[in-house]
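All protein chains of the complex are present and in place, except for one that has been dropped.
Going by the order they are written in, the chains are A, B, C, D, E, F and G; count residues from 1 in each one.
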Amino acid sequence: MDVLVMLGSSSDLEKARPCVDTLKEFNIDYKLVIASAHRTPLLVEKNIKEAEKNGTKVIIAMAGLAAHLPGVIASKTLIPVIGVPLNARIGGLDALYSIVQMPKGFPVATVGIDISKNASLLAIQILALNDKTLKTKLKSFREKMASEVEKANKNL
Amino acid sequence: MDVLVMLGSSSDLEKARPCVDTLKEFNIDYKLVIASAHRTPLLVEKNIKEAEKNGTKVIIAMAGLAAHLPGVIASKTLIPVIGVPLNARIGGLDALYSIVQMPKGFPVATVGIDISKNASLLAIQILALNDKTLKTKLKSFREKMASEVEKANKNL
Amino acid sequence: MDVLVMLGSSSDLEKARPCVDTLKEFNIDYKLVIASAHRTPLLVEKNIKEAEKNGTKVIIAMAGLAAHLPGVIASKTLIPVIGVPLNARIGGLDALYSIVQMPKGFPVATVGIDISKNASLLAIQILALNDKTLKTKLKSFREKMASEVEKANKNL
Amino acid sequence: MDVLVMLGSSSDLEKARPCVDTLKEFNIDYKLVIASAHRTPLLVEKNIKEAEKNGTKVIIAMAGLAAHLPGVIASKTLIPVIGVPLNARIGGLDALYSIVQMPKGFPVATVGIDISKNASLLAIQILALNDKTLKTKLKSFREKMASEVEKANKNL
Amino acid sequence: MDVLVMLGSSSDLEKARPCVDTLKEFNIDYKLVIASAHRTPLLVEKNIKEAEKNGTKVIIAMAGLAAHLPGVIASKTLIPVIGVPLNARIGGLDALYSIVQMPKGFPVATVGIDISKNASLLAIQILALNDKTLKTKLKSFREKMASEVEKANKNL
Amino acid sequence: MDVLVMLGSSSDLEKARPCVDTLKEFNIDYKLVIASAHRTPLLVEKNIKEAEKNGTKVIIAMAGLAAHLPGVIASKTLIPVIGVPLNARIGGLDALYSIVQMPKGFPVATVGIDISKNASLLAIQILALNDKTLKTKLKSFREKMASEVEKANKNL
Amino acid sequence: MDVLVMLGSSSDLEKARPCVDTLKEFNIDYKLVIASAHRTPLLVEKNIKEAEKNGTKVIIAMAGLAAHLPGVIASKTLIPVIGVPLNARIGGLDALYSIVQMPKGFPVATVGIDISKNASLLAIQILALNDKTLKTKLKSFREKMASEVEKANKNL
Partner (left out) sequence: MDVLVMLGSSSDLEKARPCVDTLKEFNIDYKLVIASAHRTPLLVEKNIKEAEKNGTKVIIAMAGLAAHLPGVIASKTLIPVIGVPLNARIGGLDALYSIVQMPKGFPVATVGIDISKNASLLAIQILALNDKTLKTKLKSFREKMASEVEKANKNL
């Protein structure tokens, strides 16, 4: 398993979809788990341990409100953690600040509010550091994004 | 020990003083510990366990930035947890949201930014539910606050 | 009566439901009252007095906008007051700041915006300090929340 | 007494000075009182009663943090209440929202954060509705402000 | 005409209704005008002049976005101006700050975002300073608000 | 006169300096005036009229708090208006929103909070549309900025 | 081509319509292009180069989220750039700050959130500096806006 995706709640599944779909699209070996920092801290720890044993390279964690999950994971492993703040209240600023403002020593690589797709792409970029095939796929992905812009211009 | 006070960092000691001084003033049996949710999760857990054994009635936790400490404690015990958001960046709004916006199931009794004195008073109000002497002291304390206003008016 | 729940307006009844339902679920002896700090200050005071006579342990107060109700109650009693900020404008930040930023001397135990369920759970945690049955129920409640996460994982 | 000025705390005296000085400059019959909505609610009520007896036309109230004072006064009298939010935390936004966002039925005439001078000028404009001398003075005051701009241009 | 109500745009008519309805309910002699500070500055000035001639006691001005209307009116007359910030973007904070943060010398009596009813009530309180009948009506109005709370309690 | 610079207050002179210095550095024919939208509306209008007669190409306006000056000018002329929000309270957000959020029909070209230098550069870019010498100077100016970066790298 | 309009994404087309419609209404020679600062930087540069060759006078750029497009364009040309922040998250404050807070040297003339019509009007005001017919049209446009206010008053 290269990427572990943890959601704070089953109600976040819809918002996680762009992340998961992208991991699939790139044929990443990933695992999706619902595990709450507060409701199931042991499940969180169990999954981290398992990830470390399995040589997981990146953990993606998503949560809303006082979103402690990414930071709590980051404090329990040296695997890089990517955090996705989810909007449940006040535009998601509570989740953003709870994730990005981690104190010295425990960084969480934070991406934009509800933009879970970027979490998967960031994970894939890290994996691609040692995987030329992935790197080539990422290049094609970006070229496709660019060509969609050109198509849109033709339809103006 | 009736009240356990946990600080996320030794740099928060100055801001904790009004809390600690008030606990002393009311002769509360308290313990002050520095324990970080991220740097020393085991120390946090150890202190919670100890608090539960000792019949501690309230845990006060203070932290700045992505202030996870109060919420993490709240998820590991049924003892009521009071959280004090400390201002380190953006006026303390990061800490406030990280503490108060806890998801369903794990309340943190949050007080104002940097107003640690209110954490101790809230703890004492909880203790006073079963302690008439404390209640009397709290009444005097409030009367003293009121009389200071009257003094201030005389000095106008 | 162990818990008094005060709403600033009858229009807040819907948002109070998770709080009230939880109090019922735990068989708490509670009373629900609509009483506005501004429209019916005497009704507020009358209920506080009654609560004090009846040995009420916690007062929960909910309000939106410039939400003075929890703070006003807190200034008139030594019973611990839990405040729930309700979102009517600007994401509920007006109510949050009006409740949590209480000046020194009059703490309000603030929970998250519109998360009234946490107010009831916090109240129950305070009651459980002297009630082992309640404590056991709270443990089961948390275990149930944890097991729901595990169920959700099976349905992935 | 035409104007009653209430401060939430003696520590606000410095910020009240531009207000008080302007009232003096316009020879307004005013009274300055320190009276906290939370610490001395009875003193607040006593002063309101007295103001009503004395035919007071405007009450100015200043407070910081969860600034309940202006709204609490507004709920207890039909005399127009002017509120001045004072900056103690987060730029004074807590005080601003606590004062201006009053629910339907109890308006507070709010002026800018820490701009207590505008509270006095607004009070004087209300008094001037029935006082031609005051109106003339206000006109001169505005002309003086305008002429200061012209002076400043000469010094460029 | 005792009260002049100015709206920055015809699209604000719906939000002005609670204000206008209350003025009607209290039999206030008022005039409603649409006049934009930017599109029709002369119309604004014309109405101010007319108001001054007619002995108007209060001007209510409502606007959204960069809501200059209330402040611009305040700078052109000594009649007290009440401003109502309307929410068109970012929760109405742009309008709130554009209205309440007036510089020294030109106060605008600001009420809550979209709470136009409070503007009319504040105006009526000012008028009631010299009108006992109005004062009595205001008292009844408040008593009615209070009795509605009591009714709501019976329906619980 | 090609550029008219209007300040809301003489206290803003220090913050206007980078703007004025840049206009001088580029030999722009400019005029600096202190003219408040509220205190001296006639002076504002007089300067606008004069600017229109003199073929002024850009008006730069700076103000803090509820910064109406740029928008008020924009409503009275077709000359492009550049607005500079100045920080006096809450980080300058009040001035930013009061300037940038202009309603449809009356744009103000807003630059960053307290970044008056960008107002002058934007004005010069507009003037340079019809002035090749200015365009050449702007190019050199940008090259100089770039070369300073390279110098800074050598000093690392 | 006098005005180049660049959108960061084809999903912004709807919000660009008021801008484009106004350019058409004023018979401006314009070009609309979708070009993303991140997905198609070369397309952005190609369009800037083309604009410079064609004597384009103004570039309008719209984008949401971390809206880099206007600032990136501004850094690559001396043609004045007008930026329109689009609301995709947190009320559009992310886009507003990403556009308006440009560092010294590279101004972007920012207009209100989602108010793309003002971008076209500002562009037309700049073009009108050298085009009397346009200036006359702008005057009529403003007069029409004013007369609509008067019509609205008749319909009250």
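Here, a residue touches a chain if its C-beta (ideal position, glycine included) is under 8 Å from a C-beta of that chain, and two chains touch if they have at least 3 such contacts.
Values in this document were obtained by computation on a predicted structure and should not be read as measured data.
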item	value
Of B:Val3, B:Ala35, B:Ile115 or B:Ala128, the residue in touch with the unshown chain	B:Ala35
Listed residues A:Leu43, A:Ala88, A:Val111 or A:Ala152, member touching the removed chain	A:Val111
Hidden partner interface residues of chain F, rising order	87, 91-93, 112-114, 142, 145-146, 148-150, 152-153, 155-156
Residues of chain A (touch criterion as defined above) contacting the omitted chain	18, 57, 78-80, 82, 96, 100-113, 115, 117-119, 121-122, 125-126, 128-130, 135, 138-139, 141-142, 145
Contacts of chain G with the absent chain, listed as residue ranges	8-9, 36-39, 41, 64-66, 68, 71-72, 74-76, 89-90, 93-94, 97-103, 105-106
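Here, only the chains that are shown with their structure count from here on.
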item	value
Contact-pair overlap exceeding half with C-E, pair selected from F-G, B-C or B-D	B-D
A-C or D-E - the one linked by more C-beta pairs in contact	D-E
Geometric centre distance via CA averages, chain E-chain A, whole Å	49
Chain centre separation (chain A, chain B; CA means) in Å	34
Touching two or more other chains - residues of chain G	91, 112-113, 142, 145
